[in-house]
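Omission of a single protein chain aside, the complex is shown with its protein chains in their original locations.
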Amino acid sequence: MLTSAATIAADWQVSAWFNTQAPISLVQLRGQVVLLHAFQMLCPACVSHALPQAERVFRQYADAGVAVIGLHTVFEHHAAMAPVALEAFLHEYRVTHPVAVDRPSAGDPIPQTMRRYAMQGTPTLMLIDRNGRRRCQEFGRVDDLSLGVWIGRLLAESTAA
Amino acid sequence: MLTSAATIAADWQVSAWFNTQAPISLVQLRGQVVLLHAFQMLCPACVSHALPQAERVFRQYADAGVAVIGLHTVFEHHAAMAPVALEAFLHEYRVTHPVAVDRPSAGDPIPQTMRRYAMQGTPTLMLIDRNGRRRCQEFGRVDDLSLGVWIGRLLAESTAA
Amino acid sequence: MLTSAATIAADWQVSAWFNTQAPISLVQLRGQVVLLHAFQMLCPACVSHALPQAERVFRQYADAGVAVIGLHTVFEHHAAMAPVALEAFLHEYRVTHPVAVDRPSAGDPIPQTMRRYAMQGTPTLMLIDRNGRRRCQEFGRVDDLSLGVWIGRLLAESTAA
Partner (left out) sequence: MLTSAATIAADWQVSAWFNTQAPISLVQLRGQVVLLHAFQMLCPACVSHALPQAERVFRQYADAGVAVIGLHTVFEHHAAMAPVALEAFLHEYRVTHPVAVDRPSAGDPIPQTMRRYAMQGTPTLMLIDRNGRRRCQEFGRVDDLSLGVWIGRLLAESTAA
């Protein structure tokens, strides 16, 4: 569901990046529609559905003004999903969009951005509008048709809205 | 591809309707986004892809201002796809959105609306904006993500644009 | 489920054939494993599942001694599924295995072979062994793995068993 809520999304806390030469901050993406998808490399629904869906959006709509960012929010099986494993995973699955590693918290299995955004699990999809406001956050599978309609609506909005 | 072309779409020529109590004219739908999909009940890509896709749009977006109309454009195997066969087909496939039978032409295998819209075959998808202008016409399969983005963009436009 | 039941299958009653130059009787197929699938051209599960599955078996195993026969058992919407419609359907769906039209009964909506075999609906799959005995009859979808195992077992049996 797309809301008209006016809250500016806080920036992400990241400990490593893949598929980008420099770190990307949310503020830098102002003016674009941002699709952030939180995933874990050993989460079946992320691997079969959310990640290839995000990659499709990236390949089809990057030029139209949609920024796609993957956020690796490891909150279980930490030893199995370290950055070295993620790097191999991204290579084998031909993921080409930028992926950030959510910064771990000392004494909390849930990493910092996941905690800040109050995400319930993976996969979680977040849409941020051209003005940096969080407009949609969905836990679980989102079908392509619904995602497309949300993206189309957000693309139609102007920056100064 | 969504164009900004300003041509008002001509109305359809229909010989029978299903899933509606009264005939529907394109003019009546002014103010709504219209998804018109041309199909044949014995066209495999229509049955497996375009028709269930149109039904999904109808069920998810009718309340949001999207009108979905099926147009049965029989241009081959006419004896096999008469209205009595179409009626059985729509019942068995649980199609609930309005379906029009494109009016046959005397001496032309291609029916009148298909000829007027210069459609190349089935399935063909057409999107008409809130102001009655034809904005998109695609022959063949259209993926859900692209269709969603187009619908989202058209929904975001105002009537008086 | 494959049974060891010893009943010889009665022959089919057919009013028309497609995809074969001459009528085919069950007796002629003695020595081969026979996959008979009963379908209707407007039955969604037949069109999406059972018919392409039968066609796969035909293309992969005809040379290995599996005969595949489609049986068009029209028991509803008779006007919509006449032989002229079936012919167009088989052409559009690229069905190449032999298809028989189950002979209609006067005063019974259920055709003769369907009645004789006590089939409950469509799709129904029947397997007949090299000695002409009915070994399996399943109403509804059968997965490829199960069907393959049954066919493999029957192919391994000898004719004089």
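Chains here go by letter, A, B and C, matching the order in which they are written, and residues are numbered from 1 within each.
Here, a residue touches a chain if its C-beta (ideal position, glycine included) is under 8 Å from a C-beta of that chain, and two chains touch if they have at least 3 such contacts.
None of these values were measured; they are calculated from a predicted model.
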Chains on display which the left-out chain touches in the complete complex: A, C
On subunit A, residues whose C-beta touches the chain left out of the figure: 42-44, 47-48, 76-77, 79-81, 84-85, 87-89, 91-93
Positions on subunit C contacted by the hidden chain, ascending: 53, 56-57, 60-61, 143-157
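Assume only the chains that are shown with their structure count from here on.
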Pairwise touch network: line, ring, star, complete, or other: line
Chain whose Cα centroid lies at the greatest distance from that of subunit C: A
Middle chain, criterion being Cα centroid separation: B
Length of the line joining the C-alpha centres of subunit A and subunit C, rounded to whole Å: 50
Distance between the centres, which are taken as Cα means, of subunit C and subunit B, whole angstrom: 36
Subunit A: positions in contact with at least two other chains: none
